[in-house]
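These notes concern the structure reproduced below.
Complex shown without one protein chain; remaining protein chains in place.
Labels A, B and C are assigned to the chains in the order they are written; within every chain, residues are numbered from 1.
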Amino acid sequence: MKKLINTAESMVTDALAGMAAAHPGLRVDAGNRVVYRRSAPERGKVGLVSGGGSGHEPLHGGFVGYGMLDAACPGEVFTSPVPDQVIEATKGVDGGAGVLHIVKNYTGDVLNFEMAAELCAEERLEVATVLVNDDVAVKDSLYTAGRRGTGATVFVEKIAGALAEAGASLAEVAKVGEEVNARSRSFGVALTSCTVPAAGKPTFELEESEIELGIGIHGEPGRTRAPAAPARDLARAAVDALHDDMPLSGDTLVMVNGMGGTPLIELYVVYAEVAARLREKGATPARSLVGNYITSLDMQGFSVTVCRLTDELTRLWDAPVETPALRWGR
Amino acid sequence: MKKLINTAESMVTDALAGMAAAHPGLRVDAGNRVVYRRSAPERGKVGLVSGGGSGHEPLHGGFVGYGMLDAACPGEVFTSPVPDQVIEATKGVDGGAGVLHIVKNYTGDVLNFEMAAELCAEERLEVATVLVNDDVAVKDSLYTAGRRGTGATVFVEKIAGALAEAGASLAEVAKVGEEVNARSRSFGVALTSCTVPAAGKPTFELEESEIELGIGIHGEPGRTRAPAAPARDLARAAVDALHDDMPLSGDTLVMVNGMGGTPLIELYVVYAEVAARLREKGATPARSLVGNYITSLDMQGFSVTVCRLTDELTRLWDAPVETPALRWGR
Amino acid sequence: MDAAFFTAWIDEIARAVTAGRERLTRLDAAIGDADHGANLDRGFTAVREALAAKPPATPGAVLTLAGTTLIRKVGGASGPLYGTALRQMGAALGSAPEVTAGELAAALEAGVAGVRKLGGAEEGDKTMVDALAPAARALTAAVAGGLKDGEALAAARAAAEEGARTAVPLQARKGRASYLGERSAGHEDPGAASTVLILTALHTTATR
Partner (left out) sequence: MDAAFFTAWIDEIARAVTAGRERLTRLDAAIGDADHGANLDRGFTAVREALAAKPPATPGAVLTLAGTTLIRKVGGASGPLYGTALRQMGAALGSAPEVTAGELAAALEAGVAGVRKLGGAEEGDKTMVDALAPAARALTAAVAGGLKDGEALAAARAAAEEGARTAVPLQARKGRASYLGERSAGHEDPGAASTVLILTALHTTATR
């Protein structure tokens, strides 16, 4: 394993130091491991806190800033943050209008955020939670821990953040977050495994001619292993999986996301196929993101996330945002 | 080799289709292989054209838009564009104030842009050229083709683009481009090779414990092979190489650039060390970019580019820009 | 069994987890996200430090501090779950300076109940519960059957081992491994494996 790190143990702390140095709009509390927007807490504004394991950058720290998150809590690599971090962040962004927790649906994330929310409630902090669970590769049934939260997290953070910025109440901000989640679906494909620094070797092994379909964002093996195929076939398989789960039509917000080790040129190849397939299904790719937004360390592969837009959601998506990884309108 | 492509031959065309679909602010002439900003040509504004081999995305197409390039000419992977593309782009962005060619110093790029510029001159198009050659790993001597153009290209395109947007003349825009180049230096490190799709296998092989120092952006082997080392040592080696070549002091613009396959979390680890080392050298990292800006397909590694700022250059760097890969102020 | 005994148990867990770190990570790589070894190693190292910094006076206080520390330092699924297990055990033991094997058995049952309640997993879902629950049952039964401490803890350990083994062919229905569906069958659950380490450490500590 070769990585640009000092030690596996210090990786998250070292990267936080880099974020602090690179982004004057952020304030990084290295001791408590919380990334704040410099202006937090904002009086009268609903605070947005998210967090999760590290290794998914720019998620979540890269989405802290005007129009999106107020704070992010990075855990160790692929390990959800601990309740202390979330409590600290929640207090730090509370401007009197309550705080929204945006949580990806994984047992660890759910448990740690739940514990934090309970303790915040004891201290009379108003907290609401949006649980993101958009990954169609996992069936939401008695036989699973429910669907995983993946790409839709970016959409939820952006759109809920825009509504919070506009002065909406905690209930309203939570509601739009849930709406975005309900209208979004994701599907991921891996060409290679990733290597967790503390583990020191790839999480799984794939042959030269094999890929994993239906992967998440933690290097976990997918639902099925399949022969490698042209980008067109993979893009179609992804869009079809989304469409089978939630028929797509009308204006959509589409993200073709790289898993961390995939060159941008390949993501554009995939996007062309995804957009074409969406049109075949009767949907319009009205807004898009192509790039690395929610990654899995150095994994090669991509995920497709589609959100069925409404006029209101489009307006909130288009609203100004100023974060390290997503910026427009200011 | 596993890649998200349809065929190696169609990769560049397919990716251009994806760019066209993803970015309404661009107009892609697929037949001639030119990416224009939608508003080109802009009357009275100096037009900026760059280009080079593909595989360096977001360079150059991702830097087309307000405040930066007017057009980009992508060649085949790692192969400079042909003169026809450059001529077409030059004509397409000429708004009567002349056109600046921004060319990275490689024999192929220089020859093809030169041929294009000659033919443009025959058609009475006013063309000036800025040659970018910032890579300190290569000595500029009789015994080389001169220094390679790498990361400073991003700075030149941004800053010259801002001055052109402000209505400056071709001579002024060329001059600031040259100034940025003269004040910038780069150094790159590879942990792995990249794989050129048409070649089908990695360009070079590295052992688990080896890295290449002084690499360019085409997967070419570097100046020396060295044992793998902590991020701190690599960042120092890079900054020291820059400082040895051009003493660093005062405000600097710093880019820690990923080579395409490196996770963002690792780039932040490197940035923390680079910023610390710059301060030790007496320089201030006043502005920064951390991410994938000028890549080498799926190579893992990073490069550091530093530009010694002046007040004027800082102002131009801060000026609004609206391109797929760099956006602020609008 | 006094505070020193429980502190020694934690020390032994920490040692075993460090030694078994790679194996736990390997098991988690197969059906999870390859961090279980690092998580527990980080967690129990922190617990050991916390206990050394401020040695608690009672068994209950040792386990409560251990549980709280895990919750504060580990994250992921196993942090809150093992943390809750130890905190529930600590609460069950109260402030008694010494506890019997019977009291320990009751505390372990309370710990299992805490994990069940928090994580919602039943036996057969292929989680740590598949090792924890039989271990608690075996300890209770052994004590009721009049076995000596060492033998009772050996029975608990054996039951944990057997539980972890029995879960191997099962398909996971909780935690990350559930995402794999049928592909989770045939692999040992990392949490069940770490529970075996923890029960083994208990037996080792008692028979040393």
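The definition used in the following text is that contacts are C-beta pairs under 8 Å (C-beta built on N, C-alpha and C of every residue); 3 or more make two chains touch, one makes a residue touch a chain.
The structure presented is a predicted model; accordingly, all values stated were derived computationally and were not measured.
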item	value
Partner chains on view for the chain not depicted	B
Contacting the left-out chain in the complete assembly, out of B:Ser50, B:Ser80 or B:Thr323	B:Ser80
Chain not shown: contacting residue from B:Asn6, B:Ser50, B:Thr90 or B:Asn112	B:Asn112
Residue among B:Thr7, B:Thr144 or B:Ser249 touching the omitted chain	B:Thr144
Those residues of chain B which, in the complete complex, touch the missing chain	8, 53, 75-84, 106-108, 111-112, 115, 137-138, 142-145, 148, 196, 198-199, 203-204, 216, 218-221, 223
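By definition in this document, only the chains that are shown with their structure count from here on.
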item	value
Contact graph of the chains (line, ring, star, complete, other)	line
Per Cα centroids, the chain farthest from chain B	C
Chain whose averaged C-alpha position falls nearest the assembly-wide average	A
Distance from chain C to chain A - Cα centre to Cα centre, in angstrom	32
Intercentroid distance (Cα basis), chain C paired with chain B, Å	54
